[in-house]
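All protein chains but one are shown at their positions in the complex.
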Amino acid sequence: MTQKPSDMGMTQEESLLWEKGKAGRCAFSMPQRDVDRVQLPSDLIGDLPDLPELSEVDLVRHYTRLSQWNFGIDTGMYPLGSCTMKYNPKVNDHCAQFQGFAGAHPLLPVEWAQGVLRLLFRLERLLAAITGMDAVTLQPAAGAQGELVGMLMIRAYHHARNENRPTILVPDTAHGTNPASATLCGFKPVGVKSNEAGMLTPQAVAEVMDEQTAGIMVTNPNTLGFFEEHIQEICHIVHEKGGLVYCDGANLNAIMGVVDMAKTGVDVLHLNLHKTFSSPHGGGGPGAGPVCVKERLEPFLPIPRIIKEKDQYGLSERSPRSVGRIHAFYGNVGVMIRAYAYILTMGAEGLRKASQMAVLNANYVKERLKADFHLPYDRVCMHECVFSDQYQRPHKVTTLDMAKRLMDYGFHPPTVYFPLVVNGAIMVEPTETESKDELDHFIAACRAIAREAETDPRLLLKAPHQLKLRRLDETLAARRPCLTG
Amino acid sequence: MTQKPSDMGMTQEESLLWEKGKAGRCAFSMPQRDVDRVQLPSDLIGDLPDLPELSEVDLVRHYTRLSQWNFGIDTGMYPLGSCTMKYNPKVNDHCAQFQGFAGAHPLLPVEWAQGVLRLLFRLERLLAAITGMDAVTLQPAAGAQGELVGMLMIRAYHHARNENRPTILVPDTAHGTNPASATLCGFKPVGVKSNEAGMLTPQAVAEVMDEQTAGIMVTNPNTLGFFEEHIQEICHIVHEKGGLVYCDGANLNAIMGVVDMAKTGVDVLHLNLHKTFSSPHGGGGPGAGPVCVKERLEPFLPIPRIIKEKDQYGLSERSPRSVGRIHAFYGNVGVMIRAYAYILTMGAEGLRKASQMAVLNANYVKERLKADFHLPYDRVCMHECVFSDQYQRPHKVTTLDMAKRLMDYGFHPPTVYFPLVVNGAIMVEPTETESKDELDHFIAACRAIAREAETDPRLLLKAPHQLKLRRLDETLAARRPCLTG
Amino acid sequence: MRYLPHTEEEIADMLEAIGADGRDDLFAFVPQACRVGQLPDIPGPVTEWELRTHMARVSGSMGVGGSYGSYLGAGRYDHYIPAFISALLDRSEFTTAYTPYQAEISQGTLQGIYEFQTLISRFLGMEVANASLYDGASALAEGLLMAHRITRRKRVALSGIIHPHYRQVVRSYLRPAGVEMMELPWQEDGRTDLSGLREADDLAAVAVQSPNFFGCIEDVISMGAISSEKEAFLITCFTEPLAYGLLPSPGSQGAHIACGEGQSLGIPMSYGGPGLGIFTTWRDYVRQMPGRVVGKTSDAQGKQGFVLTLATREQHIRREKATSNICTNSSLCALNAAMYMAALGGPGIRELAQLNHDKAVYLRQGLQQVGCSIPFDAPTFNEFVVAFPGASQEVYGRLLEKKVVAGLPLAPYAPDLKGNYLMCVTETKSKSDMDELIAQVGETV
Partner (left out) sequence: MRYLPHTEEEIADMLEAIGADGRDDLFAFVPQACRVGQLPDIPGPVTEWELRTHMARVSGSMGVGGSYGSYLGAGRYDHYIPAFISALLDRSEFTTAYTPYQAEISQGTLQGIYEFQTLISRFLGMEVANASLYDGASALAEGLLMAHRITRRKRVALSGIIHPHYRQVVRSYLRPAGVEMMELPWQEDGRTDLSGLREADDLAAVAVQSPNFFGCIEDVISMGAISSEKEAFLITCFTEPLAYGLLPSPGSQGAHIACGEGQSLGIPMSYGGPGLGIFTTWRDYVRQMPGRVVGKTSDAQGKQGFVLTLATREQHIRREKATSNICTNSSLCALNAAMYMAALGGPGIRELAQLNHDKAVYLRQGLQQVGCSIPFDAPTFNEFVVAFPGASQEVYGRLLEKKVVAGLPLAPYAPDLKGNYLMCVTETKSKSDMDELIAQVGETV
């Protein structure tokens, strides 16, 4: 391990947990035994679990070192497109850890849980106010589960009208989870192409929309970072044929206080609290994906619903047309608490300004980089902008190479090869919490890389150079999967 | 800044605070103004303070990045001799942050502060039990202030007996703060040499001890890592001449549950809670340096004293012979709370085992490295062992070069060039919280460096190589001091 | 606004750089008819201090901690969580990162999740695990869907004493796939009645929870025998994985899929979420498994490292052909559970499980001695069903008034069990807590 000097500054080498353990150590403070030992029948006793034995110091070092191999928003700019990597306020984490929240059992008598129920009830109302929609469920544990809930509701809606509509429209600018969620819900996705401006056109929708089609799933703003300008007309076309409009609202960060989602005509909308509402992403989760609906879909919302009767808050399962339960309890309450704290802290004006600054930042990056990187759709964007590696391809440098090289410059790379409609896509979402200085640093780094692509492409092909590890072999990993040690 | 790739892995470059600010930003949530603004007379209003303006994100990134340039116990082994860099339990930090502690004003009516007063009272008793001494003050804010208090008490003791004793004995194996504290207290330190075994001898003490001498300051275990075997005889000699014995007990970590400090004959003893009792060192402080005394010195302890009358705890200033107050309030209570938690968690048996393991670790390192590094005193040591660079000097490699090189191997260097009695000293104190695996890694690294010293000395002269910065120029810093930016 | 770094001057410069006249220009292409009429009606902005006061008040209003006591389990468990785990989990390099798409800059998350996959597979006696799903309920649903995908059969059999909420979630997930659910009743001893299973055919899977919703340890071996006869998947699910510190692992009992909730492994209850969906199976099925996985590989210089792998099962590559739609999962909770398992180690988790068991036995016996009845005979882990002596519901109500929730009323889930309560005892309950409760129940007789 340490017989060789490391080549990475303060970063330490660190073995796998089970390579460190020693029989006899324990990092857990075993509570006093104050009752007798009672033996279970021997057939109910398994082998001793094969878990490594470590001391508290071992574990503290282990995870401290691991953390030092990770890049987070607190480390630097994290312009991962479609993921809204904005700053996560510390005070929200602090509040979510209060004992009354973190220590609350979900089956407490509701009289003992009025505080959190009221908070959740209010959060539903706040999200309704922000989107313009009528009713909200907070239950889905992430965006994709929100999509599933939305799809289930659309399905239930048609069933309730004794209609069977097996297909659903999914534009090529929709997020990848959309078709997957639709399929999970038994729908057959039918593609719709966006036009040369990255827009979904009423014509394209009208061509495929029919009475066999349950509706459409639009991501708006879409995955190219554009607002669907024809959304009202599209909704009209879909509604005319008896369909419903699902909107993937995970990109809400572009339009808070600017767009009234209800007015755009959508029927169901999901939000990502872990994106727009600043809760930490946790290295991949947990998140929360509330679903907002128009009144006519309210009866289909999942149970339990948070209700208020007189001045009492409660949980109701009396909802015969509901799509049912979707989470063992009420979803990721810890995430909701943070989102609630964020909304109160920002206020209406603050949320609007956040969206304005998010859009300003994306457009600034777009303008400053478009000479160096091909911009497939050169127009005012919303919260993110999408480049491609077209200018670099002649030098045999790809999007991936440039993404890896950005790490050497101290930035997390953008989202790459997504959306699929753009070949070699580089999707940059700076978010509003990056200052102009940070953006200028980022822009300078990207430009430097564009120069390197011309003058020293080999440098990029082998990037990253400065991290603990060089480029990792993903093909090898997939060919002979080794998922456990 | 970021136009050039960094050469240090995840570590980021980061400018100085005032190079980052932008007029108009603020990271502080300004409370609502609910009262009128009242202007002070204009001569009482100064210029606008010249502090940089930053957002919360700016600051979070700034200090996150700074922290990543630092090495702590949680990063790896930190065998800084004489500093007892043991693991700092997280639960103790957690408890010290409870509102009733962190939010307590020191001038609360004592009836409102019984909880913390009782805790402090008990901590005094626990320290008395651990050392064998009779009475304790927790007030000194660090070891050196404890020394000052001890010296003030010795001074006051002699004055109370109408004696004026201007000198004090300080062996060459005493810690550097000892003579400084003695001087601050108006004493003239008189050196005493240790013998060729690193021991203070009764002969050497007897030679200089006289009626002009207030006493002696012994560090025990001493800075060579040895227990002063003749301590009882030495105390006897000093006492015979009317002097008192001060013991620097900052190295108590070697002897808890093994040595009864009272029995060794000392009159005053200070401890370092931030060393032996596991409170975090905070990059240089805060600490706490309680002073324990024999009964006859109790009247001289600083005020206020924590007292118990009936079942009430209080703070008393009725102590006419006291040396006075030494801290604005009662010392570093936040540190004391952690030490108290540590003692309860370890229990008597646990503390003894901690000392045993600390001594075991030091001896293990000593044995394993003594072939590669010169060991000036080859005998069983206590919690630390002292090598020198004698074997490496022929290769023109010094202690400093080897210390710097150790950083490349992922270790904090030992204490170097201290104690002064050893030329080119390398003082290793592993502490008991290092496991054998960690020690073996450390030993392997040290041996590899010893080989490098022979085969590739230039490598060491230029070390470190793997950190954010190469070797820093201390001479330049001292020649033209630049202390502010 | 302290979260928005832009100064007015910077905004002006940036607008100029992009050739916009003002902020509204940026939204010029949003049709007027889609615009908000007025700003949404939401309170605030509040200061940090108002927020903290408000949140502290809400938190303080909950019947949690202090003088409140609870014997609730039923899917969420109150276990001690070491302070060092919370401190490590709070490290912002973990919390403020996202899905480790870019492996080289995310090795902390990746190694951490790889370790989680390993420890949880070992603990459950299975070969592979994914990086987490949302929660135990959706994990079970995904397991059933996976069995359906592999076997191409359209029926599944579920024990009726799988947690009722789990069964509800399964229903929501399975209905659109057209998979038919058959529920197995329970027998007198509190375990699943397998008799109906023998006649069932064309089953994709048989699913059981052990310990089940009544706290009883199921006869998984027998169930496995039947399901293997029928070439159906045996799916073992759980809400209290700590039980496997003591019980035989699902893998050792023949489960094809072992899945469930990991909250019990060091994760705060948080009013029900976030939790941790655990999903483990055998290597053969890995390409049909839902969710992300981390795999070992090496870098360009041959050094060991970790990456997200088998992405060809996932929605961002496969869109509608994905094995699941899950994207954001529960990574931080997986890291949390790995820390917890590693903190305990094998002997530690065995002892802790034993302690849970023994304390539950102590309370059960104590309650029996003061006249409570225990409807089910089968062995239990840390939960059991009890009816209080006399007017059971009144006793329960009186305890509630004394700020003790003496378990979960079962009536809403099974009308037959009116007056019966599902109680849970973990290591957080001391003998004297339990003695007090027993005495209080005794007094009411």
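We call the chains A, B and C, going by the order they appear; numbering starts again at 1 in every chain.
The rule we apply is simple: contacts are C-beta pairs under 8 Å (C-beta built on N, C-alpha and C of every residue); 3 or more make two chains touch, one makes a residue touch a chain.
None of the values given here were measured: they were computed from a predicted structure.
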Displayed partners of the chain not shown (whole complex): A, B, C
Absent-chain contact - pick from A:11, A:64 or A:356: A:64
Touching the absent chain when the full complex is considered, from B:335, B:375, B:421 or B:449: B:335
Residue among B:193, B:241, B:321 or B:352 touching the omitted chain: B:352
Hidden partner interface residues of chain A, rising order: 10, 22-32, 55-58, 60, 64, 89-91, 93-94
Touching residues on chain C - with respect to the absent chain: 48-49, 52, 80, 82-83, 87, 90-92, 428
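What we mean here is this: only the chains that are shown with their structure count from here on.
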Centroid comparison with chain C (C-alpha atoms), farthest chain: B
Whole-Å gap separating chain A and chain B, where each centre is the average of the chain's CA atoms: 47
Intercentroid distance (Cα basis), chain C paired with chain B, Å: 46
Rounded Å distance, chain A centre to chain C centre (Cα mean): 20
Multi-partner residues of chain C (at least 2 other chains): 3-5, 10, 48, 82, 84, 86-87, 92, 105
Multi-chain contact sites of chain A, meaning residues that touch two or more partners: 56, 60, 64, 68-71, 74-75, 87, 89, 433-435, 467-468
